[in-house]
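Quick one: the structure is below, and I'll ask about it shortly.
Missing here: one protein chain of the complex. Every other protein chain is in place.
Up next, subunit A:
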Amino acid sequence: MSTVLRQQSPEQNARRARAAAQLREFMPRAAVLTDKEDLHPYECDGLSAYRRLPWIVALPDTVEQVGRILRLCHEHDIPVVARGAGTGLSGGALPLEDGVLLSLSKFNRILEIDTANRTATVEPGVRNLAITDAAAPYGLYYAPDPSSQLACSIGGNVAENAGGVHCLKYGLTVHNVLGLKFMTMDGELITLGGKALDIPGYDLLALMTGSEGMLGVIVEITVKLLPKPERAQVVLAVFDEIEKAGDAVAAIIAGGFVPAGLEMMDNLAIRATEEYVKAGYPIGAVAILLCELDGTNEEVSEGIAQIRTLLLKQGAAEVRTAKDEAERLRMWAGRKAAFPAIGRLSPDYYCMDGTIPRKHLAKVLARIGELSKEYGLGVANVFHAGDGNLHPLILYDASKPGELEKTEDLGGKILEFCVAVGGTITGEHGVGVEKINQMCIQFTREELAQFHALKAAFDPKGLLNPGKAVPTLSRCAEFGRMHVHGGKLVYPDLERF
């Protein structure tokens, strides 16, 4: 898909001018953008294959303004899309051609670090890493650490239930949020929880987390802070077969270890990274595993010795332990730079996000390899192995006609295979606009209808982020037909369809 730039009718233009004027009644001129050149930076999120110029961008800086924007839009049936930092990888913050893009970027204040209760209360536009930075002087940190943590907002993290390298041990965003304030589409402010460990009534904290901006606009967040571990140590294991690496992951978990991080990279990813950041990775390896343990000094020493033995027994050709903190950070620097490193291999790449039961790692990686050959597109793998969360990166060139479509088709195939082995189409990036067709494969009609009913409980008019996350039943019917027509209905024998 390329930039959708539909000509607006005079009627639509008048409607837009009216809405902008109404917004400017309570917001400064500069906080309501309508000029094309001002709108451009907002035309996509991190999934840049999908672009659309927003109708209006509103940049409120008080909760009261957010309320007024929402009430106004609610009254006039104007759809609204919330946007954090725009690093999302599923097109969740893709704007609408007839709706307001509500940017939370001005909500960037850390309101409180409560050291006694070990919480941080922040505005939604605060960057993920800024929380850890603010907590660091007290020996505390915020655990979920998406690779995008320098840029992504905590509001976006909540909306996507973001994960990171350390989520295997410390949980996803949902496990680390204690309180939320959000506004429903009609501008009502709802407060959930605070610094206590649970809330009365239904667990709306869990429901809001990962709801992709469909249920409410988050305006304040209280997160849990954890004590920084006394020590962290990483080992790098080198494998000459994918199967062995996959089995080693299972063996670590079965051995009763809960590593702080357990990441895997395949040869293509290793080579790209090594060339880019010189992390000291073995470029001849078929796969490497990075396994980090943290805890008290004693625990870590004991654990690392055991993990080394285990990895060698699992057939690792070599196991390196970081000699010092500098080497540990270098080993991680490679992993963290893997996306941009792979980005250098090809004009464009497309990041997938399926999650599978760990035991199928080798099988799914092999299948991805086959599909890659079949489609003639390179695929690099770098992912959260401990969680079974895959990130195949499909290398393509958007300027070649038809190549994006081919890429999307290949991506869809990979996700469908993930579902077929008992997994899911998205582990942490969300459905957005990108995986909306695959939702039809993962869920039945009744389940999708239940999602729609749930959405209507929060937003009866369906004005918040319409067209994302949950496909309409008619869309699924069409998608299904498409597949049958192509004679490509996959895994028709599986019960889940």
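Keep in mind that, in the parts below, a contact is a pair of C-beta atoms (placed from the backbone, for glycine too) under 8 Å apart; a residue touches a chain by one contact, two chains touch by 3 or more; residues count from 1.
Note that contacts and distances are computed from a predicted model.
The protein name that UniProt records for the chain not on display, among "Electron transfer flavoprotein subunit beta", "ABC-type quaternary amine transporter", "Glycolate oxidase subunit GlcE" or "Transport permease protein", is "Glycolate oxidase subunit GlcE". Contact with the chain not shown here comes from a single listed residue; of A:Gln8, A:Asn267 or A:Thr424, that residue is A:Thr424.
From the options A:Gly46, A:Gly91, A:Gly163 or A:Pro392, the residue with contact to the unseen chain in the full assembly is A:Gly163.
Here the missing chain is touched by one residue of A:Ala206, A:Leu345, A:Ala366 or A:Ala398, and it is A:Ala206. Here the missing chain is touched by one residue of A:Ala49, A:Ile110 or A:Ile190, and it is A:Ile190. The missing chain, though absent from the display, is touched by one residue of A:Asn13, A:Thr296 or A:Thr309; that residue is A:Thr296. Residue positions on subunit A in contact with the hidden chain: 114-119, 138-140, 160-161, 163, 167-168, 171-172, 174-175, 184, 188-192, 194-204, 206-207, 209-211, 214-215, 227-230, 250-251, 253-254, 256-258, 295-299, 301-303, 355-359, 384, 387-389, 422-431, 435, 438-439, 442-444, 446-447, 450-451, 453-458, 469-470, in rising order.
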